[in-house]
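In this view, the complex is presented without one of its protein chains, the others remaining in place.
Just so it is clear, A and B label the chains in written order, and each chain counts residues from 1 on its own.
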Amino acid sequence: MNNYRYRRLIDLSIRGACIAAVVIAIVPLVLVLTYVTVQGLSGLNLDFFTQLPKPVGETGGGMANAIVGTLEIVALASAIGVPIGILAGVYLSEFGNNRLGKSVRFAADVMSGVPSITVGLFVYGIIVLRTRQFSAWAGAVALAVLMLPTVTRTSEELLRLVPDSLREAALGLGVPRWRATLKVVLRTAAPGIATGVMLAVARVAGETAPLLFTAFGNRFWSASINQPTASLPVQIYTYAVSPYDEWHRQAWTAALVLVVLVLLLNVSARWALHQRVRAS
Amino acid sequence: MKTGPATATNGQPTRPTRGLEELDASSRDLTLHNGARASVPVPEGKEAKISTEDLRVYFGKTRVLHGVNLAVVKGAVTAIIGPSGCGKSTYLRCLNRMHEITPGARVEGRILLDDQDIHGSWIDPVLVRRRVGMVFQKPNPFPTMSIRENVLAGITLNGLRATDTDGVVERRLRQVALWDEVKDNLGRSGSSLSGGQQQRLCIARALALEPEVLLMDEPCSALDPIATARVEELIHELKESYTIVIVTHNMQQAGRVADYTAFFYMGELVEFDRTDVIFTQPKESRTEDYITGRFG
Partner (left out) sequence: MDTLHSRMSPLRRSGRHGGDALFKGLTAAFAVLIIALLADMAFEMARTSRLSLAHFGWQFIRSTNWDPVRDQFGALPFIYGTVVSSLLALVLAVPISLGASIWLSEFAPGWLKTPIAFLIELLAAVPSVVYGLWGIFVLCPLLRNVVEPLLGKMFGSLPLFQGARQGFGMLAGGIILAIMITPTITSVSREVMKAVPNVLREGSFALGATRAEVVRMAVLPFARSGLVGAVILGLGRALGETMAITMVIGNRSEISASLFSPSYTMASVIANEFTEATGDLYLAALAEIGLLLFAVTVALNIVARLLVWRVARSPV
């Protein structure tokens, strides 16, 4: 029975090694979140949310413009990317069992792996160069391009899950195809699609690289979306690599706000999904 | 009056769709696509509500329905029976142009609703389907809509206006004998009902559009016997006001609910007659073989 004991030992050591791997994988998450919370909390005050950045060397000030900027850019990006993505997903699901559909899926998959900085370069070339300035809406376009593949594929998958019998029921009532798709099929898949959209938005809200050459940044309020606009991720980056302690402190606080925002979106999306899976 | 022999495309004579000598006074004569003469038998004194003349259906290159000449009598229940794959559902779906949804489906011949050919491309299938309603095999109420919204779905989805929507809901639900069971909570989701209730809800939904013809594709095959009995009862009541065509693989059901029965086999209409005649004195041997269970 020596062989068996030996095999049992191997089994246990492999299990142990895998568990160790899981722990090692999770430790950084715990570390990062803890540090962000601890360091960031100290700078969390009303000023942070209401004041503009103070000039270098002065203490105090806040990141009101960056917070608003992020909300603005992400909202704009969603307004662009979400409808296009959902409608593209509708095409793929309802009409897309052909060569065109295959090419679109392939392109979407490839696009989801493209580095975000190259998307920034791309939008720089087509918008910033042409309009000769950095702007919030250029940043929004870059983020929209980033979220497009995810929203499209999620929408397609969820629309495919809607049973054909519902489509038939609507058509049998004399409803034209386009109306049946919008009012019955899309409506049925809506909760799942909303979850997917939330996850996509959470991902782009934290992106920095694509904004570096599009929205750029701003120490003040931006008067319109046609101007360079501050955003939380870019501000964190600028402050973090600066030599000023005060800015470092604010960077941690900003990181805390950003992480809370992103995690909230993430967790509520997954929780909503979990609830629906449980209910069905 | 005898009907002339019809000839198939390969030149071989097919069995004529005869029968109905004792009923037939006026049949509609027509010329088939290959030049032969045939006729669509119409029972004496009755009116054809919806009929097909030389209806051929192709899926891609394969022909699945071979020249069906059939007239559905107004205000009566016509059952379509036959073994699996004989084309009954395909035929039914032609009557409201639902076959078009299948990619690669092609139809030749005429489909007449009140003597108007509804098959042409200049006719809008959407409008056809408002006059010819359909109930499907598996009950399919819209899950995101309440019972009330489901009943009104045909109206709201089409952007039509109806006065007194509450009245419509109550009338249709009473018509399908569902009102008493659900009247206390019309806001419940459509899918929270039992299978039989869901199917009756789908029938109410179809009826809310006030169709003239109601097509039913094996409406009871997913239901238990009690629910089936209630739907059959409903069909009896409905035939006062509607023309009903029901596809069923259950011969006994055809015997229970239908006034007329059409027997399909391998894409052909083999025999059409009053139900009692089909089941007691069928004229075709294939019909007899089927109803005696020699094949299924």
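Everything below uses one rule, namely that a residue touches a chain if its C-beta (ideal position, glycine included) is under 8 Å from a C-beta of that chain, and two chains touch if they have at least 3 such contacts.
Bear in mind the structure is a predicted one, so any value in this text is a computation, not a measurement.
> Tell me which of A:Met111, A:Ala194 or A:Ala272 is the one touching the absent chain.
A:Met111
> Of the residues listed, A:Leu143, A:Val184 or A:Leu258, which one is in contact with the missing chain?
Of all options in A:Leu143, A:Val184 or A:Leu258, contact with the hidden chain holds for A:Leu258.
> Have a look at A:Leu41, A:Val56, A:Ile126 or A:Leu161 and name the one touching the chain we're not showing.
Considering the complete complex, A:Ile126 is the one touching the chain left out.
> Could you list which residues of chain A touch the chain missing from the display?
Given the touch definition above, chain A has residues 7-8, 10-11, 14-15, 17-22, 24-26, 28-29, 31-33, 35-36, 39, 84, 87-88, 90-92, 94-96, 100-101, 103-105, 107-111, 113-119, 121-122, 124-126, 145, 148-149, 152, 176-179, 181, 202-203, 205-209, 212-213, 216, 233, 236-237, 240-241, 248, 251-252, 255, 258-259, 262-263, 266, 270 touching the missing chain.
Everything that follows uses one rule, which is that only the chains that are shown with their structure count from here on.
> Between chain A and chain B, what distance separates the C-alpha centroids? Give it in angstrom.
Each chain's C-alpha centroid was found; their separation is 51 Å.
> Going by the contact rule set out above, which residues of chain B touch chain A in the complex?
96, 98, 101, 126-130, 133-136, 138, 140-144, 153-154, 157-159, 202, 205-206, 209
> For a test of understanding, state which residues of chain A touch chain B in their complex under the given definition.
Chain A residues touching chain B: 163, 165-166, 168-176, 179-180, 183-184, 187-188, 190.
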